[in-house]
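One protein chain omitted, others in place.
Order as written gives the chain letters A and B; numbering starts at 1 within each chain.
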Amino acid sequence: MFVAATFAFVLLHFAPGDAYSSIGGGMTDEIRATLRAQRGYDLPLARQYVRWLLALASGDWGWSTSQQRWVSDVIAEAIPRTLVLMSLALCASLALGMGIGAWQGARAERHVAARDTADRAVSVVTLFVYSMPQFWLALALMFCGVRWFGLPSGGAVDDLHDRLSAADRLVDRLRHLLLPWLSLTLAGAALFTRFQRSAMRDAIREPFVRAARAKGSRERDIRFQAWRTALSPVITIAGLFFPALLGGAVFVEIVYAWPGIGSAVLKGVDYRDYDLVAAVVVIGSAMTAAGSFLADLTRELVDPRNRLEHS
Amino acid sequence: MTSEVTLSRQRTLNAPATLLPMLLIVALAGIAIAAPVLAPYAPNTPLDIVASKSLPPSRIHWFGTDNISRDVFSRVLFGARVSLSVAAASVALSLAVGTSVGAVAAFAGGVWDAVLMRTIDVLLSIPRVLLLLAISAIAAPLPLVALIALIGLTGWFDVARLVRGEVQSLLTRDFILAARASGVRDSRLLRKHIVPHLLPTLAVSATLGIASTIALEAGLSYLGLGVQNPTASWGSIIQLGKGLIDTQWWLTLFPGLAALTAVLACNALGDALRDHYAP
Partner (left out) sequence: MNRAILRCIPLVIFLATACRGADRPTASPNAEVGGTMIIVQPAEPNSLFPPKVSDSQGLSVVNAIFDRLAEIGPELETNGDAGFTPRLAQSWTWSADSLSIAFALNPKARWHDGAAVRAEDVRYTFAVYTSDTVASDIKSAIPNIDSVSVRDSLTAVVWFKRRLPSQFFEATYNMYILPSHLLAAIPMGALATAPFGRNPIGTGRFRFARWEPNARLEIVADTANARGRAKLDRVLWTFVADPAAATTKLFAGDADFYEAIRPENKEQMRTATQLRLHTVRPLEYGYLQYNLHRRGKPLRHGPPHPVLGDAAVRRALAMAVDRARLARSVFDATGDAALANAPRVLIPDTIAVVPIAYDLAHARALLDSAGWRVNPADSVRVRNGVRLSFEMMAPSSSVPRTTYLALLQDQFKSIGVEAKTLSLDGPSMGTRVMSGDFDAFMNVWGMSPGRLGMPQTWGATGDLNLGGYQSTAFDVRLDSALSAFGTSEARRLWTGAFQQLIDDEPGLVLYEQRKAVAMHVRIQNTPMRPDAWYAGLADWTIDPAQRIPRDRIGLGAPR
């Protein structure tokens, strides 16, 4: 976290100007200097850095020039929306990916992979979806969803959302969520399917499966045991791929104007809103760290062997 | 050892799972190289700014025209040059940096190893897309070379980790221990023994890396932060159609399909190679 923050700082202060050099209009150099002084942009870099770190720690993330309010307010509003989108997509894609992948992987025992048309067909489809650039997949879904299903093309709620009845509000939220969620879920599901499939194929060949079968255990139990073993690498992958998922979410948010941190950061980039961009980089890194921590935790919970090793 | 490599190459080439994507990649590269011959029109010259702008796909303009009457098919062909070379060059850079750092960490061991690996952990925790966006906030628009450098220099962390792991395990292998014991210098050891053994890993990493980089470049260019118009890359063509998808969908569809094909081919090849080397 700390290093990420430092990195963000260094990065943003290599900038050839600052937010105030781009404010147009009849602004004189003196006024610009005043504004810079207010934000401490005129101090030596080292002091600015310390000032920035201290401020960061105390929750002062600076002033967003693109949104004209405190960065912490911007973040506080955007983060929950991004998390809703990401967590729903993550759950759905994990469920979908693990289901399909496990089904594919389990077939490996009975079929020679090269001749298993069902397995190959599914693999081709997942490879196809996995290979689509995230923003393009989102654009394609938007084009279809808006044109043929009358779904809203952007935003999180309707303009008159708070005038709707409680039931209609829920429907409204779901309608707005559907396309961005689907875009992110499909890409995630393709990813997890691929890993679950190979993890399951490895697990099903492990000695304990043969042993269990020799003992006459029920096929369902064997599959379940194999699946539990295969779970661990998939969860590791989920943790490792968190930054990629976040990157995907950024593109999806931008395409669907979903008011999360992705949309905020793009606007920040256009406005050279360094405080906001730096904050989002730090937050993104924190989310990644949290994601991998969560993945570690989950893995230990599901895999008894891990727990033993660690104790 | 030489025989081992040759053998595996033969096996690779014979498998249809490898051959098909390989052919596709060769075809795409061929199209990119032969773009000036294949393209029916000049990619950057308007044809007729009033009569030929924003035309839908037709027999004359297969992929339609853009808003200043350039032929989109020609631009997609020329876009292949830019998109593919950006991806190839930046991945080459990633591999070079990643391999060096990984090998140094593994060889040096101790404090150096720890410091390098912790740094990489930290760098890996910064989501790449956010990092690239942040740099764009400062430096956009980037010239092509800078774009390649940027993508390359944010993509080597995985490679370094992977290579370090490989090299570490190689260093414990008998033939390496034997070589070291017989006084072979580290540089020679690296050149003659380590690098050849790393090749499969690097090949897989390179193909998968090119796939993700093509998608990344397209995404950045779509946001207007990558390749700049009028230079045609698949992403920059889509960028020109941004916000026009309701009326000029061909600007989004065709370059997108081109990118999809290329990414698909590389991913398929990467999968096949990985299955082959580590079944």
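We take it that a contact is a pair of C-beta atoms (placed from the backbone, for glycine too) under 8 Å apart; a residue touches a chain by one contact, two chains touch by 3 or more.
Everything quoted here is computed from the prediction, not taken from an experiment.
The chain that is not drawn here is touched, among residues A:Leu127, A:Ala156, A:Leu182 or A:Ala203, by A:Ala156.
Of the candidate positions B:Ile49, B:Ala96, B:Val115 or B:Leu199, contact with the hidden chain is made by B:Ile49.
Taking the complete complex into account, residues 16-17, 21-28, 30-31, 34-35, 38, 63, 66-69, 74, 77, 146, 150, 152-160, 162-166, 257, 259, 263-264, 267, 269-272 of chain A touch the chain not shown.
Taking the complete complex into account, residues 45-46, 49-50, 53-54, 67-69, 140-141, 224, 228-230, 242-248 of chain B touch the chain not shown.
As a working rule, only the chains that are shown with their structure count from here on.
Each chain gets one centre point, the mean of its Cα atoms, and the points for chain A and chain B are 22 Å apart. Against chain A, in their complex, chain B makes its touches with residues 119, 122-131, 133-140, 211, 214-215, 218-219, 222-223, 225, 238, 245, 249, 252, 256, 259-260, 263-264, 267-268, 271. Put simply, chain A touches chain B in their complex at residues 3-4, 7-8, 11-12, 14-16, 127-128, 130-136, 139-140, 142-143, 243-244, 246-247, 250-251, 254, 265-266, 268-269, 272-274, 277-278, 280-281, 284-285, 287-289, 292.
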